[in-house]
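With one protein chain held back, the other chains of the complex are shown just where they sit.
Per-chain numbering from 1; labels A and B assigned in written order.
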Amino acid sequence: MNTLSRRDFLKVLGVGSTATAAALALTACGGNSTGGGSAGGSTGAATATAAPQVNEDASVYEQTQAAGFIAAEVSIASGDPASFLPLKPAGGGKAILNEIYEPLCDQDGPSGELYGVLAKNWYWDGDDFYVELYDSIYDSAKNHLTANDVVWYYKRMQEEGYDDQKYNRYFNDCEVVSEYVAVFHAKPGDAGANVFQADNNLLRGACVVTQAAFEAASDMMATSPVATGRYKLTEYITGLSATIERVSDDEYWQKDLSVVGPQHQANVQKINYFFITEAAQVVNALKTGQIDYASEISSTAAAEFSASSDYTVYRFYSNRMFQTYFNCWADGGCPLADINLRAAICYAINSDDILAAVGGEEFARRLYEFCVPGVQSYNSDCESWDSYYSKCDIDLAKEYLAKSSYNNQVLKIYYYTGEHAEMEEGVALTIGAALDQIGVKYDITPTTDADNLNIPTNANWDLLCTTTGANGNALSLLGKFSTDQYEGGIGNWFDDTLNTMYKEFNTRTGATAETNSKFQQYLIENFYAYGTLEGILIDAWRSSKVANATTKTFRNWTIPGAWVYVE
Amino acid sequence: MGNNPFLSVKDLRVEYTSDKKAIYAVNGVSFELEKGKSLGLVGETGAGKTTIAKSIMRILQCPPACIKSGEIYLDGEDLLQKSEKDMLEIRGKEIAMIFQDPMSALNPLMTVGEQIAEVVATHDKSLSKHEAEQKAIEMMEMVGIVGSRAVEFPFQFSGGMKQRIVIAIALACNPQLLLADEPTTALDVTIQAQVLRMIKDLQDKIETSMILITHDLGVVAETCDTVNIVYAGKILEKGTVEEVFDAPTHPYTRGLFDSLPKLNEKTDRLTPIPGMPLDPSIKFEGCPFAPRCERATDRCRQGEIHETHLGGTHYCSCVLCDQRGEA
Partner (left out) sequence: MGRYVFNRLLWMIFILIGVAILIFTILYLVPGDVSTHFLGESATIEDRAAFNHKYGLDQPYLAQLGNFLYSLFLKGDFGTSFKYNTPVIEELLVRIPRTLFLGVSCIVVNALIGIPLGMMAALHQNKWQDTLCMVLALLFVSVPNFWLALEMVDLFAIRLGWFPPFGIDKTTSWVMPIIAGSMAGVAANARQTRSSMLEVIRADFITTARAKGVDEGIVVRRHMLPNALIPVVTGLGVGPSKSIAGNVVIERIFTIPGVGTYMLSGIDNYDYPIVRSSVVILAVFSSLVMLLVDIVYAIIDPRIKAQYSGKAKGK
């Protein structure tokens, strides 16, 4: 399924020219908006779901850069990566690493398709997963990158204790087959080979570097990355700024630029990153011209920029789901172990009210299941199911309440503070108001990791409001139902059926819209959790410089190299 | 009384303003002092003695303390008409003052030598730094302190020595008029004698006139030529020391003398003057002592009380001694 190389991918589309392919790919990645379920392969037609102001159709923006034109310079605000260590590339401030390092493969946002960057080809053979590299890769120190380096990289990563690629979890070992081919021996069956996206995880974002360069650096490349990517780091002032500059086409190892994916374009010569910590200052910096682009700005700032023709404002769904879990721990004496009480709460909650409480359609959209529309395996049928999502019924709620064993306990509602604190608070308060309507007592407390609410078998909470970002597939939103991370799951369900269903979903062929729907329906029948909202994000950029800044990594990180610039 | 007294104070009135209320500190004081002589200003605390002295030197800060009217002639010139610039030259040089509390009279952060040198240098700009320092050491030796201690700081000296330094400062420029405000009150008796003697010696050397403010009649007897009895900002009785001590006339003066314990008498209780001094914020009429005086009459409480000449230079401001000095 996901073993198509980029060329095959394009053949499926039936297009030959790179420009158009790039354009279509941009459309797909840009809006993160495809509502249609796509388990594999298709770009998916943009389904118009949504609030009038949210721009789903990124194709209104210029799709390709003028031929031969490389913009001179661009500046953006970003988080501080603080370290350029290639072994652990994850994390918001590390989008800059995406320009410097190259992974074996990268993933297209909504379609979930892998396309190769360092890897030319990859395929399964039973429990063995083979990866073939391009034969002409060399880094900026002129070291040649071979399968030796790949094998060394994964093993080194393990030694240092980083496993974002989940190599250790699903694979036993890896070894060199030939100069450019390496093999990964997966754990058999559901322990590894059969796990959903085990290969995808392995390849995607694995920023392989040469052993020679890595060992030559005294600090594991924390301040001095040497890599194969299209940009190299030229200046770094910790806590303040970093600058990267484009590697010339002659020096770049990949001579066939037609195979380079949309996220690895290099349309600008020099990129300046400023690590501005204060949100208001980011907006100020955009206004004064010190930066040309600001992401995740507030609605008020967005309104200011919309009013001016000097700026372009782009709203899109963030794939961040606001979710509420119920603590169903019977042994812990939690009141919500009683399904009738949970049912009462679920029927009392009205997501439209929650949406209104956080500010309406400018800020979020309401959900109809424990999943956001922008991911694979989303089945839009859920919007017409007869569930508590579509039907808020106070009388029915009260009936359930009467049947339940609720004895005037005060339910403890927690919400996580952090970036989304205000919206979380809005969600919690609205749920509280719903409980008021049926006569259930509660109190609301903000919390952080410190309260250890997510450690297993903790009876000190009843409702937990939190958020999760979605990475490509619905499965990424359902992690807390997995007993790998939490004994019994974060909601202390201790439900074998849930476990089984999750494991089924979490397989290579099992992650489909049907399986997702089955899972979601099980959640709904058992009133296990409530998916409330999906957040909206707003970006703004200077129109005179940037024509299209909608291309992001599959995790919605900012990659200025991939934008389209005004000539 | 000589024809040209060195210092002549005429009808001096000083008021303090505090919170929009007026405090009548000095209410029409007049006296004279001849060159080379010492005048004792005697009175209770709060009588206005220090204010009179500070007025002569014009170092009262106005506000809150302002000289309302009067004339002060020093060697023929009215000090109250002079500009501040002129007064700067007079202070420290023509007129000098010794203060009551030696513990706080010196700048803690400057060496004593510097502080003495400052007054010297201020009045003789032609002196070099070294010369001023030399003069300072001289003055220190004159008051009986080893010259090498000029580099020490005030906290390194005892109270008596600090007072000597203050005296050194006062006398450094050979002032014509020395105002000594209770110079020995803060010192113990043995030092007191020393200091007084020293002042007298220096005074004789340079022929300085002196006003000595004190509440101690004994000191007045020892050191002064003339004496003024001050009460509530007015002078009630004045004359030479012999005149006033031999024949104290004003009831207040008599009260003062009566309250002194006598060596050759045995008593169980001393005889204080009953009552409390006037509230200085009230402008009084007549004699300020009237409320406490057992001989007060109605006439005592009205109008101005004139001075009665009792003979020689002896004057008394009492209604009862209108008839030739008998009370």
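Convention: a contact is a pair of C-beta atoms (placed from the backbone, for glycine too) under 8 Å apart; a residue touches a chain by one contact, two chains touch by 3 or more.
Just so we're clear, the structure is a prediction, and the values are computed from it rather than from any experiment.
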Neighbouring displayed chains - absent chain, whole complex: A, B
Options A:N148, A:N172, A:S258 or A:N284, residue touching the unrepresented chain: A:N284
Touching residue (missing chain; options A:F274, A:Y389, A:Y442 or A:F527): A:F274
Contact with the hidden chain (one of B:L12, B:L39, B:I67 or B:I90): B:I90
Touching residues on chain B - with respect to the absent chain: 57, 59, 87-93, 96-97, 99, 101, 104-110, 118-119, 122-123, 152-153, 155-158, 166, 169-170
Sites on chain A contacted by the missing partner chain, in the whole complex: 82-83, 85, 90, 161, 163, 169, 219-220, 222-223, 237-241, 274-278, 280-281, 284-285, 287-288, 290, 448-452, 454-455, 468, 479-480, 484-485, 487
